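Please find one structure pasted underneath; my questions will follow.
Right after this comes chain A.
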Amino acid sequence: MLMGLFNNWVVIVLMMSGLYIVIAHGNLIKKLVGLTIFQTSVFIFYISMAKVNGGSAPILSENISLYSNPLPHVLILTAIVVGIATTALGLSLVVRLKESYGTIEEEEIQRQDNQQNQALNKERDK
Partner candidate 1 sequence: MEILLSITSGLFLFIGSFLCISGGVGIIRFPDFYTRMHAAGVTDTLGSAMILTGLMFQSGDLLVFAKLVMVLLLILLVGPTTSHVLAKAAFHNGLLPQGLNTLSKSDDKEDTSSNT
Partner candidate 2 sequence: MITHLPILQVVIPLMAAPICLILKRPQLAWIFALAVSGLAFAISLVLLQQVMVSGVISYELGGWQAPWGIEYRIDQLNALMLLIISTISTIVLFAAPESLDKEISKDKHTYFYVLYLLSLTGMLGIVATGDAFNVFVFLEITSLSAYALIAMGKKKQAVWASFQYLVMGTIGATFILIGIGLMYQMTGTLNMQDLAQRLPEVSQTRTVFTAFAFVIVGVCLKLAMFPLHLWLPNAYAYAPSIVTAFFSATSTKVAIYLLIRFTFSVFGLSFSFTTVPLQTLFMTLGVLGIFVASISAIYQHNIKHLFAYSSIAQIGYMIVGFSISSVSGLTATLLHLFNHALMKSAIFLALAAVAYRVGNVQLDNLKGLGREMPWTMAAIVIGGLSLIGVPLTVGFVSKWYLLTALIEQGWWPIAVLILLGSMLAVIYVWKVVEIAYFKESSGAPVKEAPLSFLIPIWTLVIANVYFGIDTRFSVEIAQAAAQSLFGGGL
């Protein structure tokens, strides 16, 4: 029982460390790294549920009878591509943010936005 679930628990710890990075870190690159880790850990979760003890890779051959489940592999192939697509788009957003705000720290960007809003409001009050 314990051994059978241990794998899953470790994978959950991995997922959560990814999620933690996304929420707790203000650096945008670090956030994207967190997302990557979160997603990769979900892939690990899928792949480990496809494993059959004593099975082998799902490439059919005459002298093998037990294979691991191929379907999660297919799903994760798709999901990996989705992951890299998100990362690429996210990074290009970060590059654009650096160009226009001069920083990639969440707090400083927020502060600049707030200052701008306050300036706008002051103008309005006049």
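Before moving on, here are some points about what is shown:
By our rule, a residue touches a chain if its C-beta (ideal position, glycine included) is under 8 Å from a C-beta of that chain, and two chains touch if they have at least 3 such contacts; residues count from 1.
For anyone wondering why these and not others, all candidates are chains of the complex that A comes from, given by their letters.
Since we're looking at a predicted model, the values are computed, not measured.
Within this complex, chain A is touched by candidate 2 out of 1 or 2.
Only residues 15, 19, 22, 28, 31, 35, 38-39, 42, 45-46, 49, 71-72, 75, 78-79, 82, 85-86, 89-90, 93-94, 96-97, 100-101, 109, 113, 120-121, 124 of chain A touch candidate 2 when the two sit together in their complex.
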